[in-house]
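Just one protein chain is left out here, and the rest sit where they should.
On to chain A.
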Amino acid sequence: MKLTLRVWRQKNAGAEGAMSTYEVDDISPDMSFLEMLDVLNEQLILSGEDPVAFDHDCREGICGACSLVINGDAHGPERTTTCQLHMRSFKDGDTIDIEPWRASAFPVVKDLVVDRSSFDRIIQAGGYITAPTGSAPEAHATPVPKPDADFAFEHAECIGCGACVAACPNGAAMLFTSAKINHLNVLPQGAPERETRVLDMVAQMDEEGFGGCTLAGECATACPKGIPLMSITSMNKEWLRATRRASKR
């Protein structure tokens, strides 16, 4: 396949960026999108140019490192992560626009790499359970009803890639935050910190400068892990419950 790539190039956080056009040839439809970018970078290095910086790690669709807005879609046209997107989703001769996640809480570091440490700070605000660590406890020591376990698993699938923020017209992190809150709040292990978790994580989310939710639904459409939009509804319910309870104390 022969492709024209229009890639966002930005030297560093402070520099002005712009789209640059590159041609790549001999792309196999079986290559992943990132392998295609590897080909582009080899080409750039050989010609003495600066390679395009992009985030990637596991390349198995489970780590949440890869990003990229491809032709206006977070993670591209298929409902998966960029590393699991293959070139067969494109046609020979296509022009592909590649941009970084756009949100003021995700500043561009270089080219297509953005700083997602705002997500880490949301997790630090309450996305954990306070328990002594050590060997894994006996699995049946704490019974969990099946529907609750399913609900927790559905939300635990979130890999924190940030596609929800990138897709949201308001740059909101509601889907990420709600997935993390719901995952723990429904489980008995998360119960002792149920109220502080939701209040603190939502407060941190606001503190980071993410936008608010207008229920446009773009986040859930972009999410490679299929976190449902209703996740936000559940978080709102938890937040209202915690706010009412906090006012009684």
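Simple rule for what comes next: contacts are C-beta pairs under 8 Å (C-beta built on N, C-alpha and C of every residue); 3 or more make two chains touch, one makes a residue touch a chain; residues count from 1.
Throughout what follows, contacts and distances are computed from a predicted model.
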Checklist entry - What is the missing chain called in its UniProt entry, if the choices are "Succinate dehydrogenase", "Metalloprotease PmbA", "Fe-S cluster assembly protein SufB" or "ABC transporter permease subunit"? => result "Succinate dehydrogenase"
Checklist outcome for this item: Among the options A:Asn12, A:Ser104 or A:Thr142, the absent chain makes contact with A:Ser104
Checklist outcome for this item: Among A:Asn12, A:Ser28, A:Thr142 or A:Thr243, contact with the omitted chain is made only by A:Thr243
Next on the checklist: Given that one chain is not shown, which residue among A:Gln43, A:Ser89 or A:Asn170 touches it?
Outcome noted: A:Asn170
Checklist entry - Looking at A:Glu23, A:Glu42, A:Asp148 or A:Asp206, which makes contact with the chain not pictured? => result A:Asp206
Item to check | Residue ranges of chain A at the interface with the undisplayed chain | outcome: 6, 8, 19, 69, 71-72, 97, 99, 102-105, 168-172, 199, 202-203, 205-206, 209-218, 221, 228-230, 232-241, 243-244, 246-247
